[in-house]
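A short worksheet on the structure shown next.
The complex appears here minus one protein chain, its other protein chains still in place.
Going in written order, the chains are labelled A, B and C, and every chain counts its residues from 1.
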Amino acid sequence: MGEKLFMQGNEALAESAIRAGCKFYCGYPITPSSEIAEYYAKRMPEENGVFIQAETEVAAFNMIAGATATGNRAMTATSGPGFSLGVEAMSFMAAAGLPAVIVDVMRPGPADGDILAAQGDYFQVVKGGGHGDYNTIVLAPFSVQEMADLTPQAFELAEKYRNPVVIVSDGMLAKMMESVELPEKIEQKKNFDWTLTGAKGRKHNVITTCATGPEQWEQFNLELQKKFNTIAANEQRWEAYQIEDADFIIVAFGSVARIALSTIKKARENGLKVGMIRPITLWPFPKKAFAELKDKDFLVVELNAGQMVEDVKLAVPDKERVFFYGRLGGVTPTPDELFNKIRELYAKNNQ
Amino acid sequence: MKHEVIFSGIGGQGVILAGKLLCTAAAKEGYTVTLAPAYGQEKRGGRTSCQVVISDEIGSPVISEADLILVFDEKSLEDYENKVKKDGYLLINSSMINIEPKRTDIKVVKIPLNDVANEVGNARTANMVALGAVLKYFDLISLEDMKQIMAKEMKSSIVEINQKALQAGYDYVG
Amino acid sequence: MKVIYERPKILTDAYFKYCGGCGHGLVNKIIAEILEEEKLQEKTVIVWPIGCSVYADKYFNVDSICALHGRAPAVATGIKRNLPNDNLVIVYQGDGDLVSEGMSEIIHSAIRGEKFTVIFINNAIYGMTGGQMAPTTLLGQKTTTSPYGRKEEESGAPVNMAELIANIKGCYYSERVAVNSPRNILATKRAIKKAFNYQLEGKGLCFIEVLSQCPTGWGMKPLKTLEHVEKEMLKVYPLGVFKSPEVKNQ
Partner (left out) sequence: MNSVKINFELCKECEYCINFCPKQTILKKGERLNKKGYYPPEVVDIESCTACGTCARVCPEAAIEVYKDVTL
């Protein structure tokens, strides 16, 4: 171990999932996620695992629901249009307590959308998308290394809380190649008391999202809310960059946060005190990261029309000091472009 | 230390493979390397480009201004001329590009990639001619190291012809 | 005293939430009888659908999951592929669930030759939703969404699932049965038992379509529904084996 490989994001994620003991994959081909399916199709015979090319994302998401009901790790990957089809099962899995991992390689959207880098699915993955009161943990890596690192954690979080976990990337992170150190291969620990394997030597298990009356339904929902509240309290993750002395803080996740790293460097070279908070969990949103940040301006940068802005406004001490810059349709800003935007705002705010 | 390179051409020309080999070699040297490819939706004939960042630290995979840009076709020249850093290199595939760049604050090098590839004996090796030329402008990776990487990464039946093309590109810019 | 018939122990004491005379109860009971006789309780996982049988997980002392509308075959695919071959996975679906919402999932499960057993309850109507037209509703049949009777030019003709599935290569066994008489009930039990055995032998998808009476949905007394199955449904949905390793030249 410890060997550095030069690998594509999608493939590093897939190999990392296999090493985490996920030997069941089903999915429907959709750019820019398809390499994950292709990788699994190639690797599963070697691992004595199962790869199924599903007829639709609807089926794929429900297949992993079934697979996780047996206690085994299972994953699917798709892009925005496919995730839209799968949200029915997201609602189901969150309610039924099925710990699947879903990769959403985001597209710009709405509708078809281009296949290049974009973050058009923030609302869809963070605010639900499916019916009812539910949440799913959403992890947003920003490098190939982090894709490899967060994948095993996604399975662990999913099983810890019995809730689906989404990993979001995009056309840049998924296709990007970088040096990566893959995680060690592990055997999945399975000591669950709720799985469906045939009721041998134990009372039978039932997984259902149906209660028998309004009071029972409410109780069922209150129990779910407890689960989501616990996750929200315990699992906020973020990375902060040079925020101590910063008077201007970029808030960005995923690929655009990577771009912003170079922007911060340039800004500092030019005497501007710029820092960054990079949410790693989009849900739960890392509110804790913002609690103490008084007297600072924030620039939310996203590859969409500003879907994360309201979460930032709810987290900062003064929502009037939150600004937004976004690119749409698969266009990515350069580090200089972001720098110019910050310089402009900096001048305006410090007049 | 940071080197930023862009290859841009038409799908099927092997633009990304050239970038990938450059990165693989640099990664082997211990650098932090990022290759960000961009494809059109069509499998062949669409725009294909890749941005290569070779550095000591993790940073943006998107390049503001590149140290070197290699363009295979006229559309790529039009799109990328402005992204070359002042005093940076613009390598032009003169086999396919008949227009002139407008900028005067950059170093322009013309190489007939397809013609050189044809002389080597395989028209499909124009991307390796390009890679050979690019190596000349970097002191990061030696020609020999790159040949070894190619031997490892490519099907054995095509290694030799591609190594020849690499050498020809390297020698052309002399 | 010799036991001639006792309530299967695999059933819990729970009260069936089906209407009086409903075929669901009969089919549930038959499944329980077979699991008990064949000692399959410890090996079985049942995937229930949305519909009148949505609470069936409460009637069985068997590992169960309730899938969403139409998705039971997809969920079952995930389950069966992750369990040892000697586990028995049963998919139980109604006609609104299987033929409308879940047509894609059932067809593709058959195409892949998934090794589970599908028990399909065809009562020609949406029961739980309140008696709406299903793709299986008979021509002329009045429902809440075909108040003037189903018209072929508007809604097409009823779909014969057992025949349709039988035409797919991955289907190993397909039969249509009914539960409207003691004789037919016995035949249904034989068919389901056979399907379970095929599954345990590792064969492909087994599909049992059960014509079922829906007294509430059809607006008839239970005894009248038995006659309706015999006189009306059998004309459109003939009983029989449509695919079987035992019958050649189908």
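Following the convention adopted for this analysis, a residue touches a chain if its C-beta (ideal position, glycine included) is under 8 Å from a C-beta of that chain, and two chains touch if they have at least 3 such contacts.
No experiment lies behind these values; they were computed from the predicted model shown.
Although it is not drawn here, the omitted chain touches the following shown chains in the complete assembly: C.
For the chain missing from the display, the contacting residue among C:F16, C:F116 or C:F242 is C:F16, taking the whole complex into account. From the options C:I50, C:L138 or C:I185, the residue with contact to the chain not on display is C:I185.
Think of the hidden chain as still there; on chain C it touches residues 1-8, 11, 15-16, 18-26, 29, 32, 181-182, 185-186, 215, 222-223, 226.
Following the convention adopted for this analysis, only the chains that are shown with their structure count from here on.
A linear topology is adopted by the chain contact network, the touching chains following one after another without closure. Taking the mean Cα position of each chain as its centre, B sits at the greatest distance from chain C. At the centre of the protein atoms shown, by the Cα-centroid criterion, sits A. Between the Cα centres of chain A and chain C there is a gap of 39 Å. Rounded to a whole number, the gap between the C-alpha centres of chain A and chain B is 33 angstrom. A straight line joining the Cα centres of chain B and chain C is 62 Å long.
For chain B in complex with chain A, the residues that touch the partner chain are 20, 23-24, 27, 32-39, 41, 58-65.
Across the interface of their complex, chain C is touched by residues 24, 26, 50, 52, 54-56, 58-60, 62-70, 72, 74, 88-89, 92, 96, 196-201, 203-210, 212 of chain A. Interface residues of chain C, counted against chain A in their complex, comprise 41-45, 47-48, 54-55, 57-58, 60-68, 71, 74-83, 87-88, 104-105, 108, 111-112.
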